[in-house]
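Can you read through this structure? Questions will come right after.
Up next, chain A:
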Amino acid sequence: MHLTDIQNEVYSFIISNFLFGRSMDIKENESLLGKGVIDSTGVLELVAFLEEQFGIRVEDDEVIPDNLDSTARIAAYVEKKIGIPVEHNGSRPHAFE
Partner candidate 1 sequence: MCGIAGQLNLNGAPAERQVLDAMIGTLLHRGPDAHAVHVAGPVGLAHARLSIIDLQCGAQPMSTIDGHTWITFNGEIFNYIELREKLIAKGHRFATRSDTEVILNAYREFGEECVRHFNGQWAFAIWDERERKLFLSRDRFGVRPLFYTQVGDTFLFASEIKALLRFPEVSAEIDLKGLDQIFTFWVTVPPRTAFKNIFQLPPACSLTVAGGNVKGGQYWSISYAEAADAKNAHEDRLAEELYALLEDATAIRLRSDVPVGTYLSGGIDSTVTTALARKIADDRLRSFSITFEDAEFDERSYQQEASQFLGTQHSNVSCTSSDIARVFPQVIRHTEQPVIRTAPAPMYLLSGLVRESGFKVVLTGEGADEVLGGYDIFKEAKIRRFVGRDSGSRMRPLLLKRLYPYMQGIQRQPAAYLQHFFRVRAEDLSNPFFSHLPRWELTARLKQFFSAEVRDAVGDFDAITEIERMLPSEYYEWSYFGQAEYLEAKYLMPGYILSSQGDRMAMAHSVEGRYPFLDYRLVEFAARLPAAAKMKALDQKHLLKKAFRGRIPDSIIQRPKQPYRAPDGKCFFGLATTDYAEELLSPEVVRNSGLFDPSAVTSLVEKFKSGRASSIKDNMALVGILSTQLLVNQFVQSKSEVLAQCI
Partner candidate 2 sequence: MNDKEARLAGCFQAVFPGLSADEVNVATASSVANWDSVAVVTLLAVVEEEFGITIDSDDLAAFSSYDGFLRYLNEIEQDESRSRDSFVS
């Protein structure tokens, strides 16, 4: 997937799930926390969406603003995760920095 495709999907999810359809101009590098779009009680919903939508597994210590606080960061994070193959016996892959 292209980075912009991921960004678009994330953006759509944010608009429908957190803003209930009210469109808002969210720039790709704008802080979602700062803009009040996602707060800590909502970040887990975002994590659930990313895992379902992109088939990734988000570790607890990866749930940080560095990875999730803007659509650009989310896209970069997801891309990194998608690039890792999952072992067919179901064991979790090593994270790479």
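A word on the picks: all candidates are chains of the complex that A comes from, given by their letters.
Going forward, a residue touches a chain if its C-beta (ideal position, glycine included) is under 8 Å from a C-beta of that chain, and two chains touch if they have at least 3 such contacts; residues count from 1.
Predicted model only: the values in this text are computed from it and were never measured.
Note on this complex: chain A touches candidate 1; the remaining options among 1 or 2 do not touch it here. Against candidate 1, the residues of chain A that register as touching in their complex are 16-17, 19-22, 33, 36, 39-45, 60-61, 63-65.
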